[in-house]
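All protein chains but one are shown in place.
Residue numbering begins at 1 within each chain, and the chains themselves are lettered A and B in the order written.
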Amino acid sequence: MAQVLIRNLNKMYDEVHAVKDVNLEIRDKEFMVFVGPSGCGKTTTLRMIAGLETINSGQILIGDTVVNDLPPMDRDIAMVFQNYALYPHMTVYDNMAFGLKMRKFEKAEIRRRVQDAAEILDIQHYLNRKPRQLSGGQRQRVALGRAIVRHPQVFLFDEPLSNLDAKLRVQMRAELKKLHVRLGTTAVYVTHDQVEAMTLGDRVVVMRDGWVQQVGEPLELYHQPANRFVAGFLGSPAMNFATMRVSAEQGDELWVAGDGLRLQVPAYLADRIGPYAGKALTLGIRPEDLRLATDGDPPGSVFEAVVELVEQLGSETLLDTRAGRETIVAAVEATSRIRMRDRLQLAANPNRLHFFDTATETAV
Amino acid sequence: MSATTTTAPSVGLRRAPRGRLSMLFEDERWLAMALLFPTMVLLGLFIAYPFVTGVLLSMSSARVGMPGEFVGMANFAKLWNDPIFARAVYNTFLYTIVTTILKLGLGLWLAVLLNRHFRGKAFVRAFILLPFIIPTVLSTFAWKWMFDPTFSVLNWTFRTLGLIDTRINWLGDPDLAMLSIVVVNVWRGVPFYAISLLAGLQTISPDLHEAAAIDGARPWARFWHITWPLLLPVTMVVVLFSVIQTFADFQLVYVLTGGGPANATHLFATYAYQIAIGTGLLSEGAAISLAMFPVLFLVVIVQLLYIRRVETR
Partner (left out) sequence: MIEGAAWRKWVFVNIPIILFVFVLLFPFYWMVITTVRPDAELYRPWNAPNYNPFWTWQPTLEHIQYLLEETLFGTWMLNTMIIALTSTVISLVCGVFAGYALARLNFPFAGSLGTGIFVTYLVPQTLLFIPLSDIIRNFRLGDSPWALILTYPTFLIPFCTWLMMGYFKAIPKELEECARIDGASRFKAMLYIILPIAVPGILSAGIFAFTLSWNEFIYALVFLASPEQKTVPVGVTSELIRGDVFFWGPLMAGALLGSIPVALVYSFFVEHYVAGMTGAVKG
C-alpha cells in the first residue's frame, strides 16, 4: 500500500514560514496534484516528501514508514524534474540504468527493465544517444523512463511540463494520464498550471502562502470552491467577482446589488445568504455561466452591460463588459455578432452563483 | 506510446548496501568536514602555524643555530632606524604602484586591441601569454643578458640607431636599475592583465557599444562611460592579485640585481632574504618579512569591501 500521509507538516526558511501545518492523505494509486501560484509552498512540500528538504515539524509517511529521517535514496521514490536533470555525460541507457546500478541490480535485470520502460515511452531507438542530441519532448520521456525503471512506490513530479512548448505540453499531458492509468503508481504532481491540475488530478490540492486552501476532486473544486482564491484560481477565463450589498425585499426575496449590477438570490441559497442582509458580500460568477439574455430569462438574473472588448476564440467569444463600475467577462456563443460599445443584456445562470464573505473570503 | 504489457508492480524497496559510516556522510555537515579536512590540515600546518611562528620569531633574537630569546619589538625598532630598510620600503611601494599603473594601462590597451578581429588573432592571443607562463627566473635571465653591461643587445641596438654613444648601465646605475626591474615586471605582467581584461571585455555585449555609437558617443566616450564601468569588477580582482604578487615579489629582483647596486633595488622580500639567509640574522629577517603584512592586509580588506558592495547592489 503506497499511500502518502502528511501530518502537521511545517517548513521554515529563516524568517519565512513556507509550509504551514499541512495535513493530507494521498491514497494508494492516486494521482494527486498540488497547484498554486509561485511561493505557495507546493514545491517545498514535494521536496520534503522527496527528502531534499528537511522537515521542521510534522511527519511524512510513505506506505507505513515514517520517512522524516530517511535520505532520499531510501524512500523508494522517483522524481521527474522540471529541467529533466538528465546526466549529460551519460547515454540515455546509462541515465535510466543509473539508479538500478546504484542499488546493485544484476545487469540482465537492468537491461530488461530499461528495455521495458523504453518501449512504453517509445524511446527505444534513442538508448545510445546523449541527452544533448535529443529534443525537449524526448528528454522528458527519458526522465520519465528513469523514474519508471525503479518501480518506486511513489512518483514525484516537479512541474515537468513547464519547459515544453504549448502543443507538446498538451500531448505529454495526455500521455502522462495514460501512463498513470497503466502503471497504477501513486503520484504527487506539482504545477502552477490549473489546466494540468484539472485534467491530470484524481484529486487536487490548492495551496497559497503555505496553507492548504482546499482538497478535492477537480470538478468539486471547480463548482464548489471553498474560498475566493480557489474560485478565482481554477477556470480560465477566471471567475468574475463583484462586491455587493445584500438587501431583503418584499416577501422573502433577497437581492444583491452592486454598482451597476442587481441580481436576485435564488431560493436555495436563501438560508445561507439571509444572515448577510444589509451587509456586503462578494459575488462570483464564471464567464461561461453568463450568456446573452433572452426573453425567457427571469428578470432577477438579467443585467445590462456595455461591451468594451470582443475576443473571438473560434469556439466561443469572450466579451469584456462593463456593468456600472464592475468589469464582467462573459463567454458567449461564437455565432453572436457583437461589437465594441454595444449595449446588451446578460443573463446569469442562477444555479451557478457563488458568494464569498468579503472579510474572510470563504464561501458562503 | 506503444501498447505492450503492463510492467510489474514494485518489487519492494531494494536498498543500496552500505554501512554506518556512509550513513554518517549523508549528513551535509559531516561530509563537508571530511571534504575540507585535507585542505585545512595542509593550510593549517604550512600557513597558519608558520605565520604564528614567524611572528614569534620576529620578536626574538634568534639567529641561525641559536634559538635566541624574546626581545619584544626590538627588531622592529632597529628596522625603523635602518636606512636600507627605509629604502626597501620606498622601493617596494614605488615598484608596486608604477608597475600596476603601467600594467593596467598597457594591459587594457592590448585587451581592447585583441577584442577586435584581425588576421592571426588566435595565434597572437595564444603566444602573448608566454611571458606570464614561462618561469619568472628563466625569462628574467634572458633580460639580464639583454641588460648586460658589456654585451647588451639593447645597447647595441640603440647605438646602431645612433641614439647613444656611451653604454646604458641598465643594472649598474641605481636609478636605471629601478627602471630595469619595472620594465621586466611590466613585460611579465601585461599579458596577464590583457587576457583577464579581455575575458571581461567579452562579457560586454557589443549591442551596448553600437547603441552608444548611434547615440553619438565617440570611441573615447564609449570607453569611459560604457566599457570601463562594466569592466570594473574584473579589473579590481586582477589588480588585487597583481598588487599582492608584486608587493611580495622576490624572484625578479633577486636574479636581476640581487637588491643592488648598493641596496638600491631592494624590496621587502629580497632584503629579508639577504638578512635572514645571507647574514643569518633570522629574527630580523622575519621582522622584515612580517612588515609586509599590514599593507597586504589593508589591500585585501579594501578588495573584500568593494566586492561585497558590488554583490549587494
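We adopt the following convention: a contact is a pair of C-beta atoms (placed from the backbone, for glycine too) under 8 Å apart; a residue touches a chain by one contact, two chains touch by 3 or more.
What you see is a predicted model, and the numbers here were worked out from it, not measured in a lab.
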Cross-chain touch to the chain not pictured, restricted to A:P71, A:G136, A:P275 or A:P298, is A:P71
Across B:I128, B:I204 or B:L230, the one contacting the chain not displayed is B:I128
Where B:L138, B:L163 or B:A262 are the choices, the one touching the absent chain is B:L138
Among B:I84, B:M146 or B:I226, contact with the omitted chain is made only by B:M146
On subunit A, the omitted chain is touched by residues 50-52, 71-73, 75, 77-79, 81-83, 85, 87-89, 98-100, 102-103, 146, 150
Touching the unshown chain, subunit B contributes residues 16, 18, 22, 25-26, 28-29, 31-33, 35-36, 38-40, 42-43, 46-47, 49-51, 53-54, 57, 109-110, 113-114, 116-118, 124-131, 133-139, 141-143, 145-146, 148, 150-153, 155-156, 159, 167, 187, 190-192, 195-196, 199-200, 203, 209-210, 213, 219, 233-234, 237-238, 241, 244-245, 248-251, 254-255, 268-269, 272-273, 276-277, 282, 285-286, 289-290, 292-293, 296-297, 300, 304, 307
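Heads up, the rule we're going with is that only the chains that are shown with their structure count from here on.
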Rounded to the nearest Å, the gap between Cα centres of subunit A and subunit B is 57
